[in-house]
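Structure first, commentary second.
Some chains omitted; the rest stay in position.
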């Protein structure tokens, strides 16, 4: 592996600082997590975006959230075709092995993946339509959301609505997984949809009242 | 969406605490991140495991790391077949759009996904071999790593070695992406392989000396 | 330039070591910083004192902090008189061009500049009162801080309080710059005051609770 480089020095230094403080103060908890395995209460599916850290927002500690992060926090529909589905594998593991009680989809403002999908579906991003574009093919998952955007609204409204749809579509697709539907229906799993405005630090949740997202 | 529930109260409460403290103290930074977009220095690919939080280990804040998390921190080989590849999409976005300078694969001890792969490849997990097993098909990515485990070693050693292979295989597969190889070769991207022992809090890095992982 | 000598050998040797290690490991990041320019999150104004290195205390790397260092970490009041004001130029560049989110004033214990100011204001340093004393004229900036020291306190307390005043006065003067005030008021900039005890390695921050500095 001639292309692999050692950890940059500044990260090594910060790691040593973490080990001497956070780790040292929580050594017993880390030992127990290592000995007994994880037992997370919730799975969170959020975006890879560097500005969205769910553990920070919820003051979560090691062992609390099983976290899958992909572009635009998307879940594909159930498709047991023998191919590789990383997101479906994560959901399967969380629900059937770890038996998490909550499954949270967390969307966010100014999402680059959603913006690319909007441009692509509007015919303004031919590069994303290429068969070889991984981002384009991944964002195909959100096309059903684009189809139901309010036609008469202005573009800013429609782009924001598509970010909300990334949460809605994922929640809908989750219910196509037999083991998710069954866990939801027998009361051992609940689904949640969140969306956060990065600049305002405001979190919105589905299911608080009527339809749509409401401020937490 | 009759199946969606509002955010659990304890999480809503913690969120309000975060907004009144961490967010309030960093409001200007969040505003800038929202206005100007992210510019992360590194992409990190780590496991969904709730016990591994890379932002904690490295004292990283909002905006610093673009993070993809999947089962066993795996990267598939380059396969531009028009199907959905969430991991490949994340790598493509990070390298070609965000132009991150570092791409870090972070593995860890007692990884449930790697353990399942070991059992499956040893013929002791027939359920994972089913076509419909998302976890099984995902962990097929690690089969090349299983093939080269030291045959004569004891099982504990071999299981640990397979966790290391999850990092090695991902680094090898990364180099099959033309845009990764080209960025590495022109010096604008460097690859890093890490593995952390959860109970000991010890981080190991490839590339420090000779072959294999060495303590940071 | 007959008076200029080449770099001392011991520094040249250390530089070659840095280039072969830290630089080599971070080559991609330095390349990106050179190609795309800096985008620091914070400006830090600290003392020239050789014992105070803010990048060390905060594990900061290249690109993170825009740093101005002068005697006693002072900021003069806004005075657009067409003369040369190096500190005001640095603040202007950081706030209006780089649009940093945080502006941190970092004071420290046993500050030689502050001690000189104390002696001068107490009438015990006639040399600093000379018109030609650059240090004396620079430390005039801290005279308003000396005026409000607690009259009844002992000298050790008063000297320490004057070090704190060097932070307070700078923060007050910052708010006289129209572009600083406007950025603070619209939420795109926040001001922070720190003071560090060199021997104890203890950092204190304003704004944690009530008035004055509290241990971080």
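Annotations
The letters A, B and C name the chains in turn, as written, and every chain counts its residues from 1.
Keep this in mind: contacts are C-beta pairs under 8 Å (C-beta built on N, C-alpha and C of every residue); 3 or more make two chains touch, one makes a residue touch a chain.
Worth saying up front: this structure is predicted, and the values here are computed from it rather than measured.
Within the whole complex of this structure, the shared sequence is present as 4 copies, and 3 of these are drawn in position.
Just so it is clear, only the chains that are shown with their structure count from here on.
Fitting chain A to chain C on Cα positions gives a rotation angle of 115°, stated in steps of 5. If you average the CA atoms of chain A and of chain B, the two centres end up 14 Å from each other. Work out the mean CA point of chain B and of chain C, and you get 39 Å between them. Shared interface positions of chain A, defined as residues touching 2 or more other chains, are 5-8, 14, 17. Within the complex, the chain B residues that touch chain C are 25-29, 31-32, 36, 39, 41, 59, 63, 99, 101-102, 183, 187-190. For chain A in complex with chain C, the touching residues are 5-10, 13-14, 17.
Considering their complex, residues 1, 3-8, 11-12, 14-19, 22-23, 27, 30-31, 33-35, 37-38, 40, 43, 48-53, 55-59, 62-71, 74, 76, 80-94, 97, 102, 104, 109-110, 112-113, 131-135, 137-141, 168, 171-172, 175, 184, 190-194, 197-203, 205-208, 216 of chain B touch chain A.
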